[in-house]
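For this view, one protein chain was removed and the others were kept in their places.
Take a look at chain A:
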Amino acid sequence: MKKKQVLVACGAGIATSTVVNGAIEDMEKEHGLSLDIRQIKIAEVNSYIDTADLLVTTAMTKKEYPFPVINARSFLTGIGTEDTKKQILEELQK
């Protein structure tokens, strides 16, 4: 099976995406997934438009993408983290 490509994006590609990236890597291990995780700036999403399966981001995005977009703020606030993980997992196991 082709690895799912997951984009993890924030405004700068420095702080918040690093944390979200770590959380998704943990999920990958925990659930035995094989993912192609790319930590990028939100401005770089367009370069992955044809290849990505999922965008997980802390940055606001008004654009429409051909793949689902999941808001990852809960990984930072600790409020609602389990729901976000469930959402991500559902997309990855499709």
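The definition used in the following text is that a residue touches a chain if its C-beta (ideal position, glycine included) is under 8 Å from a C-beta of that chain, and two chains touch if they have at least 3 such contacts; residues count from 1.
Here, contacts and distances are computed from a predicted model.
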item: Missing subunit (named according to UniProt) among the choices "PTS system IIA component, Gat family", "ABC transporter permease", "D-alanyl-lipoteichoic acid biosynthesis protein DltB" or "Serine/threonine-protein kinase RsbT"; value: "PTS system IIA component, Gat family"
item: Which of A:Ile24, A:Ile42 or A:Ile88 contacts the chain that the document leaves out; value: A:Ile42
item: Chain A, residues in touch with the chain not shown (by the definition above); value: 10-19, 21-22, 39, 42, 57-60, 71-73, 75-79
